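This report concerns only the one structure given below.
Omission of a single protein chain aside, the complex is shown with its protein chains in their original locations.
And then chain A:
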Amino acid sequence: MRLLKLVPDNTNLKFVALRKWAFGLTLALSLIAVGLVVTKGLNMGVDFVGGVLIEEKFATPPSIDAVRSEVDRLGVGEAAIQSFSDPKTLSIRLPLPEGGDEGATNRLVKKVSDDLAVKFPGATFSKYDTISGKVSDELISKGLLAVGLAILGIALFAVVRFEWQFGVSTVVAIVHDLLMTLGFFALTGFEFDLNIVAAVLTIISYSINDKIVIDDRIRENMRRYRKMDMREIIDLSVNETLPRTVMTSVTILLALVAMLVLGGHVLRGFTAAMILGIVVGTYSSIYVSSSLLITLGLRAEPTPGKANAADGAERVGPKTPRA
């Protein structure tokens, strides 16, 4: 049986040659993303900003998903719907309406309860209450601290295991991936809830994995071809790892697209974020983190002490000049 090869043997694409253009594009997109997040903001879900809780009694136990799609149709934001031990009672959590004053809240409650009363005969609205978000300020600040420290930890690891340039370029690339994802959410207005936080973490982790694989190959080739120009080494490394990059991205995308198409409405934002993240992460591994190494002045001769002991002896050379 002939096996499938996604990338032909001896592929040699000139990635590095395009890096000036790529940097321009990356910078422009990043600025746009920041602009979008600042001007449009993220559509923070009820998990974060709190909202309104409506308790609705139905004549017969309703299908939660039918109620959900009905509430969605009203365009009042993503609803979190739960039933109690008494399956005829549903709690519907909705984000705060624009303005957030009492009048607006009352109008929102009336709109939803009137609509449900029409669509589900016998449904009566029993009460409503304002509610806080699931996430306290403490949780948000600690979460952000965790992500920040994790990125820093990775940078330190890259500096220790590789060269300092790898640390810097990895952090720049991760920040780029984060900005792109947040920009995407600001642009589309998809609701940003707790599950999206998990999706963002996944994106960061995937992206790190991708970068380490390429970085590792660059380091290997730097040792193997000490006289080679850095551009060629990076092109070679990216091309050598290309079959793996494509293969892994395609398998994960395959899984995610299946989730996007079949996973239903609730998982949509979550999977969309992950798909975007895979694409952006792969792009940034090649065009941001790898290409940035040249700009940061990485040279083929390793710094003394960084090479491993076995072949270190013949490699002692002048300290890496910093450009």
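We adopt the following convention: contacts are C-beta pairs under 8 Å (C-beta built on N, C-alpha and C of every residue); 3 or more make two chains touch, one makes a residue touch a chain; residues count from 1.
Everything that follows uses one rule, which is that contacts and distances are computed from a predicted model.
**Student:** Can you match the unshown chain of the complex to its UniProt protein name from these: "ABC transporter permease", "Hydantoinase/oxoprolinase", "Protein translocase subunit SecD" or "GntR family transcriptional regulator"?
**Tutor:** The missing chain's protein name, per its UniProt entry, is "Protein translocase subunit SecD".
**Student:** Among A:Val34, A:Ile64, A:Ala104 or A:Leu296, exactly one should touch the missing chain; which is it?
**Tutor:** Touches the omitted chain: A:Ile64.
**Student:** Tell me which residue among A:Leu201, A:Met228 or A:Leu296 touches the hidden chain in the full complex.
**Tutor:** A:Leu201
**Student:** Using the touch definition up top, pick the residue from A:Val37, A:Ile81, A:Val172 or A:Leu296 that touches the left-out chain.
**Tutor:** A:Ile81
**Student:** Just the residue numbers, please: which parts of chain A touch the chain that's not shown?
**Tutor:** Output for chain A: 1, 3-6, 9, 50, 53, 63-65, 68, 80-87, 91, 129-136, 138-139, 142-143, 145-147, 149-150, 153-154, 157-158, 161, 194-195, 197-199, 201-202, 204-206, 208-209, 212-213, 215-217, 220, 240-241, 243-244, 247-248, 250-252, 254-256, 258-259, 261-267, 270, 274.
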